[in-house]
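Removed: one protein chain of the complex. Kept in place: all other protein chains.
This part shows subunit A:
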Amino acid sequence: MAVTFEVSAIRTSFSQKGDNMQNPFKKQQNVKSENIESSWTNKNTQVREGYQRYVGKKMFFLFSMLVLVIFLSAFIITIGPLEISVTEVYKILLSSLFPDYFTNEGLTSQIVWNIRLPRIIAGIMAGFGLGVCGCVMQAVLKNPLASPFTLGISSGANFGVAVAAVMGVGVIGGPYLLVGNAFLFSMLCALFIIALANFKGATSETLILAGIAINYLFSSLSDLCRYFATDEQLRIMVSWGMGDLSAFSWSNFSILLGVFVFCTPLLYLKANDLNIMAIGDENAKSLGIDTNRVRMFTMLLASLLIATVVCFTGTIAFIGLVAPHMARMVVGSDHKYLFPASGILGALILISADATGLNLLRPTMIPTGIMTSLLGVPFFMYLILKKKKKEFW
């Protein structure tokens, strides 16, 4: 009975439109507006709940990763080549916060406070920086291969160090000779890529190709320096090129923190625009985004951040490329979630790889850059090979 009712209802609605049935080519001048209004009221609550769950899942992931980073740091600080008991470590940490209540003893305090803690903080900041910069670069260049390493920024820094180590030439003398040179040359590379990005007709493929070419150029130049280097100079270059967190100390902390506090919030504010940039320039322009300006602005900030990180820690190539991809697998492409997720995952990968490198073959310390790739690559390969139906790039 219900069916016949429906059919007759459709018939009457057709007959109201009159001669439309006879001549479909005749223009419909008065389309009824009630049809549209009424459909809005039947909200599909099931789909909306699904969406809420999806958002909730992403928030939960971010939060749990953050908690994991904190717990991991708390654990890592208690292990190291020198055996220091857990209670002692925390006593030392607390003693610097509340010097009145806890005592502070010589060597162990030195190790915890001046070696272990800065190393963990450097790891978190460097990993976070590499992760978010990779994420930003991939979005504005619309290319899954974009990362500080593939754009030649790391190799520029490498060459800067080689120049400083072998020829002793640098913009800033004294203790910041290496760091200053690394910063300068990585910024030079970044500016070249940015200039190229604003060059009319330069596609994102051109930029990646140019970045890889720059990579080769600076690698050869670094090799040239290496060829003429003495043993001592060689050692500096090699250890720097492998990426090492131990160069970081409290004296550098304020510089790194300053750049972080300046760059990260400004980049994160562009999260909505990054989403739109990733769907192409024409689409972005039609949605009101000044694409060249956004690209210039975000690339400059990201390069500044990455140059600062790289000049203190050396080449840690892998994280900038991979952390955003891993994050994307879990939280999707919305940069409001992807941006922090890339950063936190980057930090997580870096500190866990560093801790493994530090403790695997005691007392030998395996450099951070090597360990990151050794642990990260198999994990990443597993992730991209097992990916189910979803295509992630």
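Observations
We take it that a contact is a pair of C-beta atoms (placed from the backbone, for glycine too) under 8 Å apart; a residue touches a chain by one contact, two chains touch by 3 or more; residues count from 1.
By our rule, contacts and distances are computed from a predicted model.
The protein name that UniProt records for the chain not on display, among "Cobalamin import ATP-binding protein BtuD", "Carbohydrate ABC transporter permease", "Iron dependent repressor" or "5-methyltetrahydropteroyltriglutamate--homocysteine methyltransferase", is "Cobalamin import ATP-binding protein BtuD". Only one of the listed residues, A:L209, A:L287, A:L360 or A:V377, touches the absent chain: A:L287. Checked against the full complex, the candidates A:V67, A:L82, A:L209 or A:I279 give a single residue touching the omitted chain, namely A:I279.
As for the chain not pictured, it touches subunit A at residues 23-31, 33, 36, 39-40, 42-44, 47-48, 50-51, 54, 138-139, 142-144, 269, 271-273, 275-276, 278-280, 282-283, 285-290, 328, 332-334, 390-393.
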